[in-house]
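First up is the structure itself, then whatever we jot down about it.
Here the complex is missing one protein chain, while the rest keep their positions.
When the chains are written out, they are named A and B in that same order, and each has its own residue count from 1.
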Amino acid sequence: MTTLPLAAAQASPAPFAVELVDIDKRFGPVHANRAVTLRFAPGTIHGLVGENGAGKSTLMSILYGFYQADSGEIRVRGEPARISTPQDAIRLGIGMVHQHFMLVETFTVLENLLLGHEEGPLLGAAKARARGEVEALEKAFGLEVPLDAVVSDLPVGVQQRVEILKALYRGADVLILDEPTAVLSPPEVEQLFRILDRLRAEGRTILLITHKLKEIMAVTDRVSVLRQGAVVAEFDTAQTSQQAIADAMVGKKAVLTLDKAPATPGAPLLSVQGLTVVDGRGVETLSDATFQVRAGEVVGIAGVAGNGQSELLQALAGMLPFNAGRFTLAGTEVAAGSGYDAAKARALGVAHVPEDRLRLAVVKAFPAYQNAVLGWQGDKALGGWKLDWRKVMLKTAELMERFDVRPRAPSLRTSLFSGGNQQKLVMAREIDRNPDVLLVGQPTRGVDIGAIAFIHRQLLALRDAGKAILLVSAELDEIMALSDRILVMCGGRIVGELPAAEATEQRIGSMMAGIAEEPAGEGIRA
Amino acid sequence: MTARGADGRLPWWATAILMPVLNVAVALALSALVILLIGEDPVGALGTMVVGAFGSGTGIGYTLYYATSLIFTGLAVAIAFHGGLFNIGAEGQAYIGGLGVGLACLALGGWPWWLALPVTVLAAMAFGGFWGLVPGWLQAYRGSHVVITTIMFNFIASALMVYLLVNWLIRPGQMSPESREIDPSLFLPKADEMLGALGLEVANSPLNLSFLLALLACVAVWLYVWHTRPGFALRTVGANEDAARYAGIDPKHVIIITMALSGGLAGLLGVNEIQGVQHRLLLNFPAGLGFTGIAVALMGRGHPAGIVPAAILFGALYQGGAELAFEYQTISPELVIVIQGVVILFAGALEHLFRPALLALFARRGKTKPVEA
Partner (left out) sequence: MADSLLWLLSLLDSTARLAVPLLLAALAGFYAERAGIIALHLEGKMLAGAFAAAATAAVTGSAWLGLLAAIAASLALAAVHGFASISQRGNQVVSAVAINTVALGLTAVLANAWFQIGGRTPNLPADARFGEVTLPLAQSLSGVPVLGPIYAELVSGHNILVYLAFLLVPATAWVAYRTRLGLRLRAVGENPSAVDTAGINVARLRYQAVLIGGVLCGFAGAYLSTAQGAGFQTNMTAGKGYLALAALILGKWRPVPTLLACLLFAFADALQTRLQGVALPGIGQVPVQLIEALPYILTVLLLAGFVGKAVPPKAIGQPYVKDR
């Protein structure tokens, strides 16, 4: 315990634990970091916020030696440092907890802690010594972890603690956490924050990457805002507000009010009754979901990621088998175990813009025009036994024009389009089919700001054409801007429902945290 | 795999022609080194090979006869590639496909060849297809990897054929494990007979009607993979199984169908070898041509238009290699296997080796427009 680098830091007190000076980084045409200068004081929690793609993760990966900056300087405790591998970072007392845990799942916790820090070619003695040290660390920081458990048997919250413990065991006094709460339940988040408090009290420096402003306000001392790779603002947390931070993130007054006509809902196009999904490990990831979506309305699903929204969307789209319940589409009832799949969903008038677009909605190796029919390849209009690709190409050119996909090159390989343009192509394909029900997940994730408004307008136009839209998004602003009704999910259940007019961030937030306000759903006609 | 190697930043001809040519050049250069190592003259050896393969009517006939089998097995490996499956079992599938042809021929007695051909083709595809379908089913529904399973099926096919030939199909009173000869009316017409009927004199060789069947198979595969819905499903599953499920395509079905088709194509080798040339069932008639299909498919970049020239090249290597071994005591015909291996290495596993250099070359000449990604 006494050998931790903290002692060294106190011996020669430097004003900053870490300084990043003029860091610049490009990935091909993408300018990920633009002359970023940031300074982190020891014994503080420093928040790093920004939208997706603002360059937060790249910056921290540079600090952790995963990437090299093209130019700029890193100083650790006042000394210029060369960090070209994670090994260098670890040696300098920098630790990182990645968003996707870097754990060997088949190993025990202790083996994971030892990996890369074995101190000698044999494990026997190292294990005994590590056990003692780790137990001391656990006590010091309130990090309880069963050392002999196999990692894959542990819940996510505990796995995250293993990651923190791993960094501390390797002597980290600067700890980077990348979106640590994305996978946690509200009680787990609270527990994490208590641990962070404790670490700060012990003099450690914490860099917290997040895009959740509430968390920034709750735990940080200072906050820096990144936009398009550059630092655009810095605040003392105590002297700022969520609004000010949000404005800085977006770069304009962060009002996401759209020019939206009031909804005129008609008959239900999608009625869901008791939908339940049990995953491979026997955990109920979606429990008893019951709701309707009517013609001409957007129903938004709010919730912390991983609370059943994805399962709901995928089950309705025919990509995930469900275990109980049923739903009605276009007058046809679909029950559990009926062999419902994505092809049947489309036949019943469902279109689907999936959350994980790059993985699911396009085949990146195909030319764009072939992706423009992906999922709808069964359409008789595409030709007899021989597909009429010429026709498809013409159609694709037209869609690209209508949805402003750039470049307008139907035969260009899909991977050569930017993420936003791929998303527009997917949107175009699904909306063009004029579906009765559109299931849409994270419609603007990774999409540049200009395209966001465009995509939002397209969704509202579809609504105004009398279609039903079910929207899942991690961006609360987006949910509130687009939805006519909002359902809130927590722990796999729909825990509340609000009409858009009554929805405030606070009310939704408390529901997301699991404090149910009112029973879900209204009268259901099955 | 190969067909997806292109990333659109090189002109099509660089990927489709220049890269395979580079790969063959490397393979030939390494072979020349081997010949030097043996202490012979590479240039002379190459000359012997070229003359052996293309210098006479018989030579050309043999080259195309080997190419016929290689087109079948090359297409077999390629179609599986497009479905994301590496079928190493073309050898065994061809073996079992040939069994189907042989049994059909033995059963059909004195039918005319043109009436029997549809039956033997179906038998070849059914038997070979079954030998591919089982590994496909095992991968789709039992999660066992098709690579290992198809290797095992090669060995099982080999044991099965020995058992059948030794215990059941052997011609009574004979020592070597071969079946009786099939009825001569079933023999497929040879090239010299066919062209002779048209008044063209060509040399006698094993080249037979199957060559046209192989070309027909190329057209069928091209249409299937790139211009039909099942082909679209096949390519989607091969490139991204999750996207396939999103698109309402059942990857399991596609995997099984693809492996059956792949095995069926390999099985057609039996039509060439059994009905076209050997006229009886015997041991080891695929003679490694199933494995060579891997090199043919990789070099042909998975496309029939590439597979035909690649098959002819390897056909020429087989024929030229045999001539070479005849001329030079020290050079054995297995040299073609070395070349084949080097081509697999450079066209397959090291396909990106030359890409950066080519990209740099083309970028410098400013011939490609980079697209903002």
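As a convention for this text, a residue touches a chain if its C-beta (ideal position, glycine included) is under 8 Å from a C-beta of that chain, and two chains touch if they have at least 3 such contacts.
The structure displayed is predicted, hence computed values, not measured ones.
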item: Hidden partner chain, touching residue among B:46, B:106, B:151 or B:170; value: B:151
item: Identified contact with the non-displayed chain, of B:11, B:309 or B:341; value: B:341
item: Residue numbers in subunit A that touch the chain omitted from display; value: 57-58, 61, 64, 66, 85-91, 96, 98, 100, 102-107, 111-112, 114-118, 120-124, 126
item: Contact footprint on subunit B, counting only the chain that is left out; value: 1, 34, 37-39, 86, 88, 138, 142-145, 147-149, 151-153, 155-156, 159-160, 162-163, 166-167, 291, 294-295, 298, 329-332, 334-342, 344-345, 348-353
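As a working rule, only the chains that are shown with their structure count from here on.
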item: Between subunit A and subunit B, centroid-to-centroid distance (C-alpha), Å; value: 47
item: Subunit B residues touching subunit A - in the complex, by the definition given at the top; value: 4, 6-9, 223, 227-229, 232-233, 235-236, 239-240, 242-243, 245-250, 371-373
item: Footprint of subunit B on subunit A - complex, ascending; value: 28-30, 317-319, 341-346, 352, 354, 359-366, 370, 374-375, 377-378, 385-387, 389, 407, 412-413, 415-418
